[in-house]
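A single protein chain has been removed from this complex, and every other one stays in its place.
Now for subunit A:
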Amino acid sequence: MEFAELIKTPRVDGVVLHRPFMPTVEGTLCLTGHHLILSSRQDNTEELWLLHSNIDSIEKRFVGSVGSIIVKCKDLRVIQLDIPGMEECLNISSSVEALSTLDSVSLMYPFFYRPMFEVIEDGWNSFLPEDAFKDLESMTDEWRLSEVNKDFSVCPSYPPLVAVPKDVDDDTLRKVATFRHSGRFPVLSYYHKKNGMVMMRAGQPLTGTNGRRCKEDEKLINATLRPGKRGYIIDTRSINVAQQAKARGGGFESEANYPQWRRIHKAIERANVLQESLIKLVEACSDQSHSMDRWLSKLEASSWQAHVKEILTTACLAAQCIDREGASVLIHGTEGTDSTLQVTSLAQIILDPACRTIRGFQGLVEREWLQAGHPFQQRCAQSAYSNSKPRQEAPVFLLFLDCVWQILRQFPCSFEFSESFLVLLFEHAYASQFGTFLGNSAAERAKLSLPEKTVSLWSWVNRPQELERLTNPLYEANSLVIWPSVAPQSLLLWEGVFLRWNRSSKCLDEAYEESQQNSKRLSALLTKNIFVLLCLSTLCNALL
């Protein structure tokens, strides 16, 4: 298919762009296969380049012969374009609509994008499972890297290589896979170096109503326990939801069959509920009524902050089991691709200082989200403004980022990256020139030949100029476990995403940037002065 067929009017002059709290720009609107471009053709006026895939919904309005289209983006920005001429307006609008809802992945921009920068390190090779396993091997010999899924036949949503207990052979894994949702047998998610405890994740066990059991499954997870030790199974669903799952063939581990494990149920909501929550939250944030009561009641009704609290609480629980109780943990919900990953990845942020570095965080996203089979393409197909009926869309990853931001706010010196890195990941998960978040699993990515045909987001991020932009100048490596407060009073609305496009928070951004420079100067000064550094560490020690 040619994009030209979809572009009814490639160019319109005299278009006026309105953005909230910014001056209007008049210029020429151009449509390309992947972009909507508005340029005033004047020097020092910025151009608007909008990826079609970033457009969530589009509305038309007519006043006389001037039509307006209101473009609502997946990054929550809303802009208005006044287009002279009714026909032009209709054409632009229907073209954009068609171009922004292309179904075929291979027509997406990443397949056409050619990097304008020098790739220093190919991001597609930066976080290979075998490399991660080498780190593990240096700490323990109790695990092995299995190739049982090398052709994606055992579990379509797992990567070709997974870490499993050394004593469990591939045949056992195949049997266990038949007992777990979507073949997602328990695999290693995190090894806690401090005490050798582990976190595993899986899909729900398929016990069904008649309590089916699977000896191999029991053997597999018991193999991760030290003699005489008990472990915890954290089911991210409430006990009721988990009970109901039995009727559909799912279920949970019974005490009788898993006597060495204590099961705890938490109640993280399912995907469709989260999507509804996002829509309500964004709607509340755009309410212009200036009424405090209305705002607070809408914020409450969206339940977004409640989801943040629940997810963080569950992650803290998992981290506590591992670090405080000295117990290993298995985490699952239903499929094991959404709430499970929120919990396993956040627990690692809490426990593992390496995940709080820029590179470590990329590794975490790669391991616990991309390779772990979070269906990005389905989940991020639409955002909060979409008019179409939601199918599989859900802000699961955005909620994870929000939770990371909450921890970052509470430990602003313990993360190597700043908030902008989280915002960047949010944007690219929903619309990107890079191939990283395309597809729903490692299998799909392999089929699409993404590493050969597209550029990795990590290739772009891991360049000095970009890294500098994303670095938190206040970072000071903190080797300790960081426990966030989950009290409602401690959790904030993530303004950097939800109130990003209004003026006041922009004013805060400016201040923040200034403060960043400020502290950059100061930390530069600090590193120069070893004398001072010594004094500072004395002070910090005194505070601990």
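As a working rule, a contact is a pair of C-beta atoms (placed from the backbone, for glycine too) under 8 Å apart; a residue touches a chain by one contact, two chains touch by 3 or more; residues count from 1.
As a convention for this text, contacts and distances are computed from a predicted model.
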Item to check | Omitted chain, identified by the protein name its UniProt record gives, among "Myotubularin related protein 6", "GPI-anchor transamidase component GPAA1", "Protein ECERIFERUM 7" or "Protein SEC13 homolog" | outcome: "Myotubularin related protein 6"
Item to check | Which of A:N54, A:Q305, A:T340 or A:Q377 contacts the chain that the document leaves out | outcome: A:Q305
Item to check | Omitted-chain contact residue, chosen from A:L17, A:L346 or A:L491 | outcome: A:L491
Checklist outcome for this item: Out of A:M116, A:A256 or A:M292, only one touches the absent chain, namely A:M292
Checklist entry - In the full complex, which residues of subunit A touch the absent chain? => result 232, 264, 285, 288, 290-297, 299-300, 303, 305-306, 308-309, 312-314, 316-317, 319-321, 323-325, 327, 409-414, 474, 476, 478, 480-493, 495, 499, 502-504, 507-508, 510-512, 514-515, 518-519, 522-523, 525-526, 529, 531-532, 534-536, 538-540, 542-544
